[in-house]
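Shown here: the complex without one of its protein chains, the others still in place.
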Amino acid sequence: MGGGLSRTLAVAANTFRETVRERVLYNLLFFAMLMTLGGLLLGHLSIRQDEKILKDIGLAAMDLFGTLIAVFIGTGLVSKEIERRSLYPLLAKPLTRGEFFLGKFAGLATTLLVNLSAMLAGLLLTLGVTGRGVDAALLTAVYPTFLGLLLVVAFAMLFSTLTSSTLAAVLTVGVVVVGRFADVIRGMREVLPGVPQQLVQALFSVVPNLANFDFKNRVAYGEAVSGDVLAWVTVYAAAWTALVLGLGLASFRSKDFQ
Amino acid sequence: MTRALALALLLVAPLVPLSQQRIDRLAGAFRAQEEVLYLWSGEHVKRLVPGFEGLAADIYWLRTVQYFGGQRRYESGKSFELLRPLIDITTTLDPRLEIAYRYGAIFLSEPPPFGAGRPKEGVAVMEKGVEALPDAWRLRQELGFFHFLFLDDAATASRILLEAAEIPGAAFWLRTLAADLLAKDGDRAASRRMWTQMFEQAEEGIIRDNARVRLEILDSLDLADAVARAVSDFHARHARRPARLEELARAGLWRGPLVDAAGVPLGYDVETGRVSIAQSSPLWRPQ
Partner (left out) sequence: MSEAARETVLVTRGLSKSYRTGHIVQGRRPALEDLDLTLLRGEILGYVGPNGSGKTTTLKLITGLLRPDRGDATVLGEPLASRAWRSRAGYLPENPYLYDYLTPSEYLDYVGRLFGLAREKRRARSRELLALVGLEASAGLPMRRFSKGMLQRVGLAQALVNDPELLFLDEPMSGLDPIGRRLVRDLILGLRKAGKTVLFSTHILSDAETLCDRVAVLRAGRLVRVGSLSELLSLHVTHMEVLAAGVASNAPGLEAALHVEPVGERLRLEVEERALGRVVYAIEAARGRVLSVQPVRRTLEDYFFEEMGAAAAGERAGPSRVGEWGEG
């Protein structure tokens, strides 16, 4: 088991290194910083609650750019390795397919963690420098955002084992969009009373409810998310992510690399 | 898939609905994204979704309905801060969504806890609707109704009803009703007319329920008036007011139930002889 863990970590570390060396990542960070700075300007325009605007923009940027990274780099993690065949020498080593797959996931998770932390630091810095309180409650919004991103990465990896990286990206974006409207699906019967309950339940269960990870507005109003909610959100994220990664792993394991 | 993996996934799967339930209980079921509404006016949103305005309107309308707790259950105790902005965004995105104006107007105007208690805003929403849909005689008719029912402005109501009467397809008696409004008494009859109209025109759901309740209130007020007259009679005969309304029955002055349409006993003030809907009744409304 120790060997397996250290191999998985080796893959994770290499994946992290790969994403850091991809220039795309630097651009996203740059844009995110720019957005946060832009919030400063907006702050002067709006009469009230400029602090809320800053927080909203910062949190939204984390969510948006995090999602872009999760989708576009997530789908490339496995499919690029397959398409370029850089996978081949590695799989002949004592490395199992499972260790490779999970190592890739862990590597991108680390990248996202670093990315979000940098953006959060930037936001806190901006808030501090402009004379507003450094609000630790922001962490209670960033943490669920991070969990949601991990789930998106899992979907990206699942799809990339099934199809090309381009199509996988499209499908993952689809899941993200539908997932954000999952609670609308749940409430569908309020507006369309004719829809059978089972259909609504069925639709709701196959789609991750990404609204569960969205506490941005609440936190921006100054209301921290309570510990028990965060705990259950973590359980939800862990369960869904495990399911999706499990399916992706099964798919990856059964692949023939012609 | 290896058996171990499949088993692991099966064990993990039930955690999903379980944790969702807990999250709903702790954090509220419809945490539909409460948009940065002071920043995103209807116009802002419209500019963000070129080509998808209709869809966006549908989504906002869905959110409004969910936020407000659904169209099917008529209940009290909702929160209304976001109702106006949500209706505003929805109707800016799709000015032809007639039901949004109606919904917004009713529940902005109704007093708490059933509505926001801001009839001026409700009327404003209705006015936006009338401007966007000049041929929708029903909207204009309701605008007139609202001026009368919630703003106590019979003159304006009358004028608007006459305008509505001009629109092809409008109900034939709008003109008569407009005239009736200008006569000082007959408030309740006019109100009954209006709520009946709205009741019949509405589909099953919260708007119809609201109209039905309003009619029940009117019935109950009629009943209260009748009981009050009986109390007067009693007073005239016995030189005192009845201590309780049941005495009227014993005195042969009243036959039938002494409860309002919700089954709650009528309120009675022995000092003044006033009979009214009890404050504890769900039909009670502030004056």
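Residue numbering begins at 1 within each chain, and the chains themselves are lettered A and B in the order written.
As a working rule, contacts are C-beta pairs under 8 Å (C-beta built on N, C-alpha and C of every residue); 3 or more make two chains touch, one makes a residue touch a chain.
Not measured: the values here are computed from a predicted model.
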Which displayed chains the unshown chain touches: A
Hidden-chain contact residue, picked from the options A:3, A:128, A:174 or A:222: A:3
Selected residue (touches chain absent from view) among A:33, A:64 or A:90: A:90
Where the missing chain touches subunit A, by residue: 3, 6-7, 10-11, 14, 17-18, 21-22, 84-86, 88-96, 254, 256-258
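By our rule, only the chains that are shown with their structure count from here on.
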Intercentroid distance (Cα basis), subunit B paired with subunit A, Å: 42
Complex interface listing, subunit A residues touching subunit B: 46, 48-49, 52-53, 56, 181, 183-184, 187-188, 190-191, 193, 205, 209, 211-212, 214-218, 220, 225-226, 228-229, 232-233, 235-236, 238-240, 242-243, 246-247, 249-250, 253-254
Residues of subunit B touching subunit A in the complex: 1-2, 5-6, 8-9, 12-13, 15-20, 22-23, 26-27, 29-36, 38-39, 59, 61-63, 65-66, 70-72
